[in-house]
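A protein chain is absent from this complex, but the other protein chains hold their places.
On to chain A.
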Amino acid sequence: MRMNRRRALAALSGLAAAGLTGCSAERPLRVAVVWSGWELARFRRVLEGEPVTVYSAGNDIAALLRKPVAPAATPDVAIVPQPGLIRDPEIRSRLQPLTSQDPSFWRDLVTGPGDGQAKGVWFKVAYKSLVWYRPEAVASPPTGWEAWWALCRDRAASGRPPLSVPAADGWALTDWFENVLLGHAPDLYGRLHLLDPADWGDERVAQAFIRLACLWSIPGLVPGGGRRALVTQFHDAILDVFRYGRADMVAGPDFAWPVIDRYRSPGREARWFRFPCSAGERPPLLVGGDAVVALASSEERGERFVARLTGGEMRERLAPWARAGGFLSLGAGLRDDDYPAPVRPLARELRELRELRGLAESGKPGAQATGRSIAFDLSDQLGGALAGGDGQGLWRILTDLFAAVAVDPCPPGKAEEAARTAHAAAVEAAASRADGS
């Protein structure tokens, strides 16, 4: 009995000692991300075994970076999808300058107007100017917007819905809008995130809405009609095309690939063509991405972590994610053959944009080398009344436009009217920002 007690005491004191040494060891690095679900699980797997705590801050990442919160809640490192936040002077003052090997377009996105320092490194990027299709249904990809529109109209008229549009997801509709606008008015696109009502009021913005309305109002465009499209999410739209063959094409970013690959019917091939533009325009290259920043309070630990994550040391761990799809990187030591075949050219193209100059900053000349207009996702840079989210801002304006032209039969005149209404709503939202704060 006594022996037992003594043994128990010894065990307890041992535990206490272990606890004490545990406390004195370096605490885990706190990494805040915005991802959830599949992406979050993938990222955690990349960091498995590392002394790192990953947590999802969701939509609160801006507040997390902006407000001085107590030390226990401050992240050491954050992965941010809105480059505007990294350029925000208030947030910048709390971030460390980092050594960036990224191409200049990307580096400019996270470089402050005054200090010329890059305070973010791109960890993950997305290629958003794609239309995925089934080659057995679409023999040759359309050469431009007009050809695409004619193909859709003829296909629809023959009773075969050509497109699946995930109108339940606002971000998918804003990607449509941004692609059209970027093709049509690249220089204007680069200024719109500044929310100047005069820029938003430009007729070329209205033209982009009208172009979309003309395509979306084609009768029989989507399987089950526009009303069904409004409850179709991005993944449902992919299943429509590649699982059930209810439609032939779906516009979607590179991260559509893992979903296509997982759910497509056996033997069904998937290809993509670039999002079309009108004759005489430069094809749009819309990109998105997540940049990693280190907070000043993390000192050199944060900087070391960023360097490790983006510098190629983690290649072995990142490769499985890249192979599964949904992960494009500008470097990180990943090679072309780490990517699945369909997205390999995309990874190469994004990496080769080295010496291009971006359009995200106002007044900068367009990207020329590949003959494409490259720009960062606009809705990820919008604030105020145009900021996205279900039922909010630009998401809602485009959802309303889709509902107005695609649900009931819509003659061209009415489609244009609906597009003008959407444009007016966008201008008003931009203006309300100008009055408000």
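Basically, a contact is a pair of C-beta atoms (placed from the backbone, for glycine too) under 8 Å apart; a residue touches a chain by one contact, two chains touch by 3 or more; residues count from 1.
Note that contacts and distances are computed from a predicted model.
Asks: Given that one chain of this complex has been left out, which of "ABC transmembrane type-1 domain-containing protein", "Alpha-ketoacid dehydrogenase subunit beta", "Redox-active disulfide protein 2" or "Putrescine transport system permease protein" is its protein name according to UniProt?
Replies: "ABC transmembrane type-1 domain-containing protein"
Asks: Looking at the full complex, which residue from A:Leu64, A:Ala206 or A:Cys277 touches the chain that isn't shown here?
Replies: A:Leu64
Asks: Pick out which of A:Leu163, A:Cys277, A:Val293 or A:Ala385 touches the chain that's been left out of the picture.
Replies: A:Ala385
Asks: Determine which one of A:Asp76, A:Asp236, A:Asp290 or A:Glu416 touches the chain that has been left out.
Replies: A:Asp236
Asks: In the complete complex, the non-displayed chain touches which residues of chain A?
Replies: These residues of chain A touch the chain that is not shown: 32, 36-37, 40-41, 44-45, 55-58, 60, 63-64, 69-73, 75, 167-170, 224, 227-228, 230-231, 233-236, 239, 243, 259, 262-263, 384-385, 387, 389-393, 395-396, 399, 403, 436-437.
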